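Every protein chain but one is kept in place in this view of the complex.
As written, the chains take the letters A and B, and residue 1 is the first residue of each chain.
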Amino acid sequence: MTIRRRIYLALGFLGALHASVLLASFFAPYDPEVQDRELPFAPPTRLHFVDERGRFHLRPFIYACASSSMPVAACVEDLTRAFPLRFFVRESSAVEKANLANQGAELGASESKRRHWRLFGVDQPARIFLLGSDGLGRDQFSRLLHGGQVSLLAGMLAAGLALGFGLVLGAVAGFYGGWVDELIMRSVELFLALPWLYLLFAVRAFLPLHLSAVQSFFLLIAVMGVVGWARPARLVRGVVLSARERDYVAAARGFGASDVYLLRRHVLPQAFGVVMTQAGILIPQFILAEVALSYLGLGVAEPVPSLGNLLAELQQYHVMASYWWMFLPGAALIPVFASYYALANALQERAGVVPT
Amino acid sequence: MLRYFTRRLLHGLFLVVGVSLLTFFLLQLAPGDFFAEMRLNPQMTAESVAAVRHQYGLDRSVATRYLLWINSVRKGELGFSFAYDSPVACLLWARARNTLILTLSAMLLSWLIAVPVGLGCGARPGGWSDRLCLGATSSLLAIPDLLLALGLLFLAVRTGWFPTGGMVSPGFDDLSGWGKVKDVVSHFCLPVATLVLGTVPVLVRHVRAGVVEVLASPFIRAARAHGITRRRLLARYALRGAAAPLISLLGLGITTLLSGSLLVEVVMSWPGVGPLLWEAVLARDLYVVVGAVMCSTLFLVGGNMVADALLFAVDPRIRTE
Partner (left out) sequence: MTTQNVTGTKFEGGHEGRPYVSRFSMTTTALQVRALSKTFVQRRMLSRKSIGITALRGVELALQLGCALGLVGESGSGKSTLGRCMALLERPDSGEIWLDGKNLLSLKSSELRRARRSIQIIFQDPARALNPRFSAVELVAEPLEILRWDTYEARRRRALDLMEEVGLSRQWGNRLALEFSGGQRQRLAIARALAVEPRILVLDEALSALDAPLQVQIMNLLVDLQVLHGFSYVLISHDLRLIWRAVDEVAVMHQGTIVERGKVRDVFAAPGHTATQMLLELC
């Protein structure tokens, strides 16, 4: 397969992944904060096509779990009533609130209860847990989608921030040289001398520990961006240095071009290729960092889901031993990384660097 | 040549000092400290909290504290841990020893596996073994460390073949000498396996790339024309040619000896530097954090220097600079 085709394939796949995650509210049957205390650690709901009388239905249906069998991780299906899977469900907030109130379930503090479409759903009081539920009865599938949104977004924003800083500082260092260059390069070395996870820790450590979910999200992005600028800065500086010495830059200077013009027209476009390649490498790294930090409790805070958050439940022995579906958020990361790495490899090959 | 090394040494020293300053001052900016939680306790009056802080020297200025810390480093204590009520150094050495047991074994094992596999793959680029190789490494690379650790732990929990975390079982002290060794080994299988699974794909790819590049070069074709057998070719010539990047990889492996296993240690409850650092961050145990970060930096800077030195020794081209 040619390089270009590989790039397009990887991009296409990534685009599909990101789109599905962006439209989390549509694909997810429930809001991520909605709890159902009567169904903690419910296993993934089984979809049936054939009812107990042997009749085949085109539309799959589920059975509710008989509540008396909770919280053991085996859902005894209540065969008295079948709940068909409905597509393009649109629930009004009032109805949903009333239904949930009847169940005795709790609503999360921040309910985004606008009337909006969902791809599928089932009537109350059954719940469709495609990937099971967690300790508080929250649908893992919905949380996966929303968590994926948070994690992927965090990765991209942080990478954008780091690349932005790196681009500006690297360009300034390379273009102006002198003590500015020395200062920036020494800082780069300093930042690179710390193992990055440890640096994240150190920086995270100096910030307040107990923050609201939204604050923690942006703080995390800021921290990752601030920590990750060093390597892109060094690469951009290299590009800028070589571009600066070109004769055509000297010629343009000979026509009286200002520094800004030279940067804009001649130097920075060269850096663009490097930045793109770096993006393919940094974004998965930052997604991973977010997952790691959230797993350790230093990233996105509850109740906002993130893939790291979701995995944190596995720190408890009984969860890991009995509830295998709690692993699935982690498994969702694998195709994301695989595509990003494929993309990064292809971009590197195109730029002439030998990827390993 | 001596000048080159003194220069690198000074540079490394500058980095270490710089990092110590950076971490120290960053951490000082943290709102609240270890004793902040104490204030919430109704039995503790404000004065007693202040007294405790004074006792630990937390009410002094930042610069004074840094100088005191430097002094402590000189004495070999690396500051004082509030949570463990002991000098940081003893804490750190014990944990670091545990981490190094893990990472050194993992490194050894990874290299032992990766070099022959990489050689085998690189020997016939494009062949079925090569494609298998690339496929396997790509798949493994796509799985993050955290997942590998969780996955292996899950395996242990389900099958009971391996203990599920920690370094020693309860009742360790009652075991015989050989029994103790076996116990530790059974505990460290899983973490080492995780680390190895994480590093082998990267190494294999590098070895393979190096071998492929060397095999494509003209002097190898000349050697083949002379009739040297393929096996001899691989062993004596290809590996030597690909040695330079591999050596620097080795040096770089040293850089992560202390820091690379943090997640694995936390997941598998292995008592290494990772969990120590994590707890210290959550508890704001200032000097532990600084000490742990400094140690890892030492390894990182040292590893880079070792990599440079090895490269210098191996690659004659660099010597003429």
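The definition used in the following text is that contacts are C-beta pairs under 8 Å (C-beta built on N, C-alpha and C of every residue); 3 or more make two chains touch, one makes a residue touch a chain.
Worth saying up front: this structure is predicted, and the values here are computed from it rather than measured.
J.: Considering the whole complex, which of B:R7, B:R97 or B:R131 touches the chain not shown?
T.: That would be B:R7, which touches the missing chain.
J.: Of the residues listed, A:F87, A:Y248 or A:Y317, which one is in contact with the missing chain?
T.: A:Y248
J.: Mind listing the chain A residues that contact the chain we can't see here?
T.: Touching the chain left out of view, chain A contributes residues 246-248, 250-257, 261, 266, 269.
Convention: only the chains that are shown with their structure count from here on.
J.: For the complex, give me every residue of chain B touching chain A.
T.: Where chain B meets chain A, its residues are 15-16, 18-19, 22-23, 26-32, 138-139, 141-144, 146-147, 150-151, 153-154, 157-158, 164, 202, 205-206, 209, 213, 255-256, 258-260, 262-263, 266, 277-278, 281-282, 284, 289, 292-293, 296-297, 300-301.
J.: What residues on chain A touch chain B, complex-wise?
T.: Per the touch definition, chain A meets chain B at residues 186, 189-190, 193-195, 197-199, 201-209, 288, 291-292, 295-298, 311, 314, 317, 320-321, 324, 327, 330-331, 333-335, 337-338, 341-342, 354, 356.
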